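Take a look at the structure set out below.
What you see is the complex with one protein chain gone and the rest in place.
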Amino acid sequence: MSDPALESLYREVILDHYKNPRGHGVIEDADAEAEGQNPLCGDEVSVYVAFGEDGETIDDVKFSGRGCAISQAATSMLMEMTKGRTAQQVAELDKEELLAEIGVPLTPVRLKCAMLGLTTLKVALHKAKGTPLPEGLAGFDDLELT
Amino acid sequence: MSDPALESLYREVILDHYKNPRGHGVIEDADAEAEGQNPLCGDEVSVYVAFGEDGETIDDVKFSGRGCAISQAATSMLMEMTKGRTAQQVAELDKEELLAEIGVPLTPVRLKCAMLGLTTLKVALHKAKGTPLPEGLAGFDDLELT
Amino acid sequence: MAVTAHAKLDARALRRDFPIFEQEMHGKPLAYLDSANSSQKPRQVLDAVDRFYETSYANVHRAVHLLGERATSALEHARVRVRELLNAPDAREVIFVRNATEGINLVAYSWGLNNLGPGDAVVVTELEHHSNFVPWQYIARRQGAEFLMLTIDENGDPDLSELEAVARDHTVKVVATNLVSNSLGTIHDLAPLVSWAHEQGAIFVCDAAQAAPHMKVDVRAIGADFVAISGHKMCGPSGIGALWGRGELLRAMEPFLLGGHMINSVRVDKTTWGELPHKFEAGTSPIAEAVGLGAAVDYLEAVGLDAIEAHEHELAAYALGRLAEVPGITLYGPPAERRAGVVSFNLGDIHPHDVAQILDLQGVAIRAGHHCCQPLMQKLGVAATNRASFYLYTLPEEIDQLVDGLHAVRKVFA
Partner (left out) sequence: MAVTAHAKLDARALRRDFPIFEQEMHGKPLAYLDSANSSQKPRQVLDAVDRFYETSYANVHRAVHLLGERATSALEHARVRVRELLNAPDAREVIFVRNATEGINLVAYSWGLNNLGPGDAVVVTELEHHSNFVPWQYIARRQGAEFLMLTIDENGDPDLSELEAVARDHTVKVVATNLVSNSLGTIHDLAPLVSWAHEQGAIFVCDAAQAAPHMKVDVRAIGADFVAISGHKMCGPSGIGALWGRGELLRAMEPFLLGGHMINSVRVDKTTWGELPHKFEAGTSPIAEAVGLGAAVDYLEAVGLDAIEAHEHELAAYALGRLAEVPGITLYGPPAERRAGVVSFNLGDIHPHDVAQILDLQGVAIRAGHHCCQPLMQKLGVAATNRASFYLYTLPEEIDQLVDGLHAVRKVFA
């Protein structure tokens, strides 16, 4: 990898998360779950949440599905970021926080890839807890709920 | 009229036919009749034909309706040209013959004006005698038959 | 609709932006008085389109590569510019279509095929352009609904006293009218009709094709549910227009055109629709045309829509005054302060085709015909009228050229 742009987009940590995704798997009898699709490439992701005893704090969160390095890495990072937070906190999680974690400049198309996990997680929490949907979704079905 | 283009388009004979149309009127109980419309300007013309004893020769032909100088003059000239011909002869009348009579260069839009009477007359003969429809019409409804 | 005099445009200077005026017609200066039919294009718009094709062209939305990104962001920027022009709440409610006609058909089909039925009524006015008349007539008939037409007075205003009877006898589901008439030039006050429509539970569809080029169109202020415009009438390229619709209505609607891009997922047993605006934009978009429309919005806003409106009112007033000098002329429509830059007239019983043709030979381009308003023509008792229409590049001396031309027409038919 001698190309600096290439090096910056597919930096070590992205590839590491992609190759060794954290929280990859399924939670049986999850307290919250949702499935999201990226209509541009047909990628699908499912997110599963288990709450702690307070019924609010995320005790465990996992994802399954297929996707590109950016979407898989971003979702993997998201799993780490959100474990231990409350549903409400995650619903309010600003996408900039996740983007900072990803730490590479994204074009609009790849932004959709990066946001697929977060949007799907917020939809899962919305369905289980009635927490607010993300900006783009509020009113506008940025994501087909399946 | 000092403009030569103007003078050529609205030459004496056109204005004369427009102001004193030949064959203007209605034939009651006509043997053949049809109505045509120019969808560009909403103009309408009706043509009436009476055949002679042989049932083929045009004994009388008249037109009514409204239109621009070009369409009225052309139709008026047509009345003169076709009286005494047979239905078949008129069905075969080449539009160039009428255009030669009109004798002024016409743009495509104005050509539609000039041809309204001839097309309507051919439709009338077609309905009465089964003579062929004009080129453009054969199959393609260049004219709404009403 | 008062003339706001503070913003004044310099038509003579603007005119230099339009390459079409660099030539003569039949050896005469071109007086292009047919802008309500379609406007001419400034170099700025043509250049923006060329630059786009030369540096940034690719298909949109789908591509990961740089050209695809550039093209997508150019298209979406144009959408944002249209949203701003119309003061729409959200750019996703702006659907790119070919022209206002397609925008209205989109609503008529997509909303009408699923919401109209026997016992329902669609209400239009006698002053509608065929594009806001025939789609409703056709879809209403197909659905077994009623199609009703409000009559108008000589200013072009619909007779609101008919509304009570309409409401009593019908379930009104759609009210569709223009904001500015293309044949009489009337600028309508839509407020009473919009509230009446909403009291009936009907949607209000506003044909702003003739309004958007000439004045500020604010979809929130109008209170309409759908608003359609055409790019080619407002300095934009042909092949592009926009439909704005309320998000909640658009989201609830079935799509209209089906195909690539408008889907979420496709399976033989089940297909789901994409988000707004994509759900209504099947197939490859009119990409460069949208970019051109965005550049046209830039151009119009730089000139100022208030200034354009004021300029047109001035020209309309001047034209009505000068045309009244021509013996035998009949002028149609409202007083100058209530009209956009459109004047329809007849010259005795000389057919408009002849009037327009003789004017053309003198370099004056006007339109002659029914202006896609046959119901109005039936009302006026004529087959056709002449129409002179003005825009930001129109000069008073073009109106003088028209008046001189009309005198020449009279001489031919004297």
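A few comments on the model shown:
First chain written, first letter: the chains are A, B and C, and each begins at residue 1.
Methods note: a contact is a pair of C-beta atoms (placed from the backbone, for glycine too) under 8 Å apart; a residue touches a chain by one contact, two chains touch by 3 or more.
Predicted model only: the values in this text are computed from it and were never measured.
The omitted chain makes contact with just one of the residues C:H26, C:R220 or C:H407: C:H26. Contact with the chain not shown here comes from a single listed residue; of C:G156, C:P237, C:P277 or C:G294, that residue is C:P237. Checked against the full complex, the one of A:V13, A:A50, A:A69 or A:L99 touching the unshown chain is A:A69. The omitted chain makes contact with chain B at the following residues, 37, 39-40, 42, 107-110, 139-144, 146.
Think of the hidden chain as still there; on chain A it touches residues 1, 3, 5-6, 9-10, 15, 40-44, 66-71, 109-110, 113. Listed for chain C, the residues touching the missing chain in the whole complex are 19-20, 22-23, 25-26, 30, 32, 34, 37-38, 40-41, 46, 49-50, 53-55, 57-59, 62-68, 98-102, 104-105, 108-109, 129-135, 137-138, 147, 149, 230, 232, 237-240, 255, 257-263, 265-268, 271, 282-289, 353, 356-357, 359-360, 364-369, 372, 374-375, 378.
Quick note on the criterion: only the chains that are shown with their structure count from here on.
Distance between chain centres (mean CA atoms), chain B to chain C: 36 Å. In whole angstrom, the spacing between the mean C-alpha positions of chain A and chain C is 44. Centre-to-centre separation between chain A and chain B, using Cα means, comes to 74 Å. Across the assembly, chain B contributes no residue that touches 2 or more other chains.
Multi-chain contact residues of chain C (touching two or more other chains) are absent.
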